[in-house]
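The other protein chains are all here in position, but one chain of the complex has been omitted.
The first chain written gets the first letter, and so on, giving A and B; residue counts start at 1 in each chain.
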Amino acid sequence: MRGWNARAGITGEKRRPVPNNQAIVPAASEPAGAGHNEHPSYLLHHFQSVEQQADTSNFAMWLFLLTEMMFFGGLFTAYLIYRNWYYLAFVAGSHQLNVVWGTLNTVVLICSSFTMAMGVWCAETRRRSGLVLCLILTFILGLGFLGIKTIEYSEKIEKHHVPGFHYNLSSFLDPASDPEIFKEYHDKPLPLDIARHTELYFSLYFLMTGMHALHMIIGIGILGFMIFRARAGAYISGHVTFVENFGLYWHFIDIVWIYLFALLYLISRH
Amino acid sequence: MNHISPVIWQFPVKWMTNFPLFPPEASTIAPQMDALLFFMVLVSLIGLTVVVLLIISFSILYNKKRHPVAEQIEGSILLEATWTIIPLGLFLVMFVWGAVIYFRVFTPPANAMNIYVVGKQWMWKIEHPGGQHEINALHVPAGRAVQLTLISQDVFHSFSIPAFRVKREAIPGRYTTVWFEATTPGTYHLFCTQYCGTNHSQMIGDVVVQTPEDYRKWLSNSTSGVSLAQDGERLFASLSCSACHNARPNARGPNLANVYGSRLTLSNGQTITADEAYLRQSILNPSQHITQGYAPIMPTYQGQISEEGVIALIEFIKNLNSDYRIQQTLNTTDLPPESEGKTPPAAQAPAAKAHATQGRVKK
Partner (left out) sequence: MSTNTIVSLPDQETARIPKKNFLTKENGLLSWLLTRDHKRIAILYLITTTFFFIIGGAAAALIRLELLTPTGDMVSSDTYNKLFSIHGIIMVFFFLVPIAPGVLGNFLIPLMIGAKDVALPRINLLSWYLFVIGGCFELYMMIFGGVDTGWTFTTPLSTHYVNSHVIGAAMGIFIAGFSSILTGINFIVTIHKMRAPGMTWFRLPLFIWSYYATSIIFVLATPVIAISMVLIMLERVIGIGLFDPTKGGDPLLFQHLFWFYSHPAVYVMILPGMGIISEVISNFSRKRVFGYTAVAFSSVAIAVFSFFVWAHHMFIMGISTYSALLFSLFSMLVAIPSAIKVFNWSATLYKGSITFDTPMLYAFGFIGLFTIGGCTGVMLATLGMDIHVTETYFIVAHFHYVMVGGMVSAFMAGLHFWWPKMTGRMYPESLGRLAAVILFIGFNLTFFPQFILGYLGMPRRYHFYPPEFQALNVLSTSGASILAIGYLLPALYLIWSLRHGAIAGNNPWQATGLEWQTQSPPLTENFTEIPIMDHEAYDYAWLERQSRDNRREEAPSAE
């Protein structure tokens, strides 16, 4: 555990708890980097030191990401079970997804993770313009991802592959009716009972990518806020926890996407 | 006592004499379960008594007045080990005992007679293979193993017979089974115990256990005239199943005679036993349950057939010991065997029924 717990007391030095109405000079630790007695303005009152504050919020962020993993975990469990039961339907469903767009999205997100990591480095090394640039690039890449997702979703909507909204089975009962996809995969027509299960595939597709997109939108919103603040000079005077923790969140979203891409787009590819 | 008005007094009297404290034991498994209960109640009582006695005696011996200075005791590994290992041992005994009973309840003997139960909001439909249909009532003979095959038409229900100590969920989309052997003739409660909507409390009925003679009498008095298998034969013809499953050498579908209970290899290489669940799946979701060597051309009948219809078909298939009855259906269906059989024609002419009743289907 960290330093502020280890100092004092365990060696058996006894010390009376102080009655509350006596003012005693607190034996505070030195704030990092500041060579003065006062605490930095961003140090909240219930923390003993800047390291404690940063460490605490970082730990909290990791825990939050753990909860997000459990949240997506429910969807991954459903995916696991239904892909196992209805493999053929899932393969047919995944053929409806455009691997080019999916790969592009993956590249976009990985680049955005890179720019985000660069942004964190800029914040830590106090480069204001570098930070702003990296945040803006991440923002744009994030929007790019959403844009590509919009294209993909509108394709699905056009083809009536959205569960619950006049879901159409003809692409699976008669794959030849869908020339672009038929050219690539030459799928055989599916029997009705297997074709019905493609609706489950698309339910999971929209649920998983939709939940992911929602997290992206929230992330992009926070990015916008951070760009605004970074231009005003925030995050570069030693208090980088917000950017660091957001960086963790952004990387997490990226990793979730990589799993989604593999599971949803690449089912029958070896 | 005389001071209390007789009007008020009748209630406590009625309650004292009428209310039960323990359910009747009316099946072979009931005494075994009660034995387990008594063991667990005994162990719990002993545990509770130990704890309560300790607390009471320590409270008396060591209350502040008597024992003003507490003695700081850190702990004792020995005690921790003792009160970990002894409960663990007792719990493991209970686990094994309970597991044995669980296996017994859900593993029917080979000679169990089968009765189908379809649950729906808010009634139980009980289908006997001989063609007796009951609603919210179940007649069974004493001394005979009875297996129930349950399914629900809509939501989860649970078929519970407290006197037999059996209970099983009726699930939409899948068969579940439970078996029992009733011992004592009488009428017992039947409850639905899985909350299923507005009239959940109304989904109750009677389980009537009869002596074998009374049961035979009941069977013959209550039959609808058509056994489930005969019903199934009619459906088999009207849905044109025999278009492909016609026992001819060049048939598009496998021969169904004696298929029930056999080991089948599916087209994906899996080997399964053709039980009721498989038969149901192969009617409603055939494409993933195709027998090896056959093309996946069987259409799905989901949405075109009720759960009772599926049960009837399964009974028909279960009783197929030879190709004879399949051949009979070929005589009654309108469509020639060469057609795909995709669209099931309308219900059959009376001629089909006459053919179907020729010769009872063997049990």
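General remarks:
Simple rule for what comes next: contacts are C-beta pairs under 8 Å (C-beta built on N, C-alpha and C of every residue); 3 or more make two chains touch, one makes a residue touch a chain.
Computed from a predicted structure; not experimentally measured.
Contact with the omitted chain, checked across B:136, B:193, B:222 or B:267, is made by B:193. The chain not displayed touches chain A at residues 1-2, 4-10, 12-18, 20, 22-24, 26-27, 44-46, 48, 52, 55-57, 59-60, 63-64, 66-68, 70-75, 77-78, 81-82, 85-86, 89, 163-165, 196-197, 199-200, 203-204, 206-207. Residue positions on chain B in contact with the hidden chain: 15-16, 18-23, 32-33, 36-37, 40, 43-44, 47-48, 51-52, 54-55, 58-59, 62-65, 67-76, 79-80, 83-84, 87-88, 91-92, 94-95, 97-106, 121, 154-156, 158, 160, 162-163, 165-169, 171-174, 176, 189, 191-202, 204, 285, 302-303, in rising order.
Here is the rule we go by: only the chains that are shown with their structure count from here on.
Averaging C-alpha coordinates per chain places the centre of chain A 47 Å away from that of chain B. Against chain A, in their complex, chain B makes its touches with residues 284-288, 296-300, 302.
On chain A, the positions that touch chain B within their shared complex are 86, 88, 190-194, 196.
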